[in-house]
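Here the complex is missing one protein chain, while the rest keep their positions.
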Amino acid sequence: MSDKAMSETSAGVRPRRWTIWLPLGVFAAFVALVLIGLLRPADHTVRSALVGKPMPTFDLPPALPGRDGLASAVLTNGKPHLVNIFASWCIPCRVEAPQLAELAKAGVPIEGISVRDSKDNLLAFLQENGDPYQRIGADDDGQVQLALGSSGVPETYIVDGKGVIRYQHVGEIRADQLAMILQKLDEAGR
Amino acid sequence: MKRLLLALTALFALTAPALAQQEQSTAPYAYRQLDDPAKERTAKALMETLRCLQCQGQSIADSDAPIAGSMRSLVRERIAAGETPEQIRAWLIERYGDYVSYAPQLTELTWPLFAVPLVFLLVAFLLLRRRFTLRRDALDVAGDAPGDEA
Partner (left out) sequence: MIAELGLAALWLAAALAGLQLLGGALAQTERGAALGGVVRPVAVVQGLLALFAFFCLIYVFAVTDLSVKLVALNSHAMKPLVFKIAGAWGNHEGSMLLWVTVMGLGGAFVALIERRLPERTMLATLAGQAFVSLGFYAFLLLSSNPFERLSPVPAEGQGLNPLLQDLGLAFHPPTLYLGYVGLSIAFSFAIGALVTREVGPAFARAMRPWVLGAWIFLTVGITAGSYWAYYELGWGGWWFWDPVENASLMPWLAATALLHSVGVLASRDALRTWTVMLGVVAFSMSMVGTFLVRSGILTSVHAFAVDPERGSFILALLAINIGGALTLFALRAGTVSEGTRFAPVSREGALVINNVLLCAILGIVLFGTLYPLLAEALGAQVSVGPPYFNPMSALFAVPMLLVLAVGPLLRWRRDTFARVGKGLVIPAMLVVAMGIALVAFAKVPLLPFLGLVLGVGLAWASVLPLRGRNLRRLPLAVWGMVLAHFGIAVALIGMSSESAFSSEKLVAVHVGEITQVGPWGVKLDRIEPIAGPNWTALQARLLVRYGGDGKVVRLAPQSRTFWAPPQNTAESALLTRWNGQLYAVLGGEAEGGRWQLRLWWKPFVPLIWIGGLLIALGGLLALMGRVTTDLRRSVISDRIADRRDDEQRLREERA
């Protein structure tokens, strides 16, 4: 039915408005965009926006009896520090432990922030994996972690002698990254 | 639906199991409401617009991730202390960048987000006006005649 209506093509007039090409144009833009996304997958790591800025002030109580807690004031003593955010419940932290031990052996001052942890678990963790830390502050509520712009555990910050954050390392420090970390420390020390 | 669908996606992607996490945040206001209902409402509304940094696809208002708990506690404590939601949002953006806020801020990077709806509004208006003004005079004359514009 309605064959008449169906074949109503105006053969003579062929208006070509640019709007007809618009959907194709939008689609081409879409393809270009996702192609960029596919070929150059963006780094989805959420980094702290504080790199290059001073360390926020905080004063954490000791995580273990008999040890020093961690206050941001100690980070401004003129020497670069590593601030390592870790926890006993975090498996990558175990992977990272040998590298931290090596750094400590090389004389790098490492300060620890233990996030949402219990004393017993922390003690067991340090006995098992070694204790490279000069001080360990207990961030039980995770509030200092938030103040530092850290979104996971482990993370490591390199802070220069004036207390400015120079580098943030997200995830565990692997053996092949040790040289890079030492170099960053060196740069922070200059 | 999101987390379920992401769970589906997770299976498609065959990725490693999630890292072990502490089960719950112990921050004081992670799972506790403020006593003042008005402040709690304000805090809740803000939480719904902040992104959980670990799960990344959820707001901190509906996530069990420990860091979401810490963030909830942060929001509630600061609201209770009298800060405004926008101050807290700005504090978090200062640390995590625009990523942490589900409500895009108007910056030189995000203005198209706000311009595009206006453009759509304009286009919709023009499209309809064009169609209808064309129609009105054609209607009486042409009746059922085939149009010539596509």
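Each chain gets a letter, A and B, in the order it is written, and its residues are counted from 1.
What we mean here is this: a residue touches a chain if its C-beta (ideal position, glycine included) is under 8 Å from a C-beta of that chain, and two chains touch if they have at least 3 such contacts.
Since the model is a prediction, treat every value here as computed from it, not as a measurement.
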What are the shown chains in contact with the chain that isn't displayed? A, B
Out of A:Thr45, A:Asn77 or A:Gln183, point to the residue that touches the absent chain in the complete complex. A:Thr45
Please identify, in ascending order, the residues of chain B that touch the omitted chain? 1-15, 17-18, 23-24, 31-33, 44, 48-49, 51, 54-59, 61-64, 97-104, 109-110, 112-113, 116-117, 120-121, 123-124, 127-128, 131-132, 134-136, 138-139, 142, 144, 146-150
Residues on chain A facing the left-out chain by the touch rule are 1-3, 5-11, 14-17, 20-21, 23-24, 27-28, 30-31, 33-46, 152
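We adopt the following convention: only the chains that are shown with their structure count from here on.
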Taking each chain's centre as its mean C-alpha position, how far apart are chain A and chain B in Å? 22
Chain A contact footprint on chain B (complex, rising order): 19-22, 25-28, 53-54, 56, 66-67, 69-71, 73-74, 92-97, 99-100, 146, 148-150
Please name which positions on chain A make contact with chain B in the complex. 8, 10, 13, 15, 17, 20, 44, 46-50, 87, 89-92, 116-117, 140-143, 145-149, 151-152
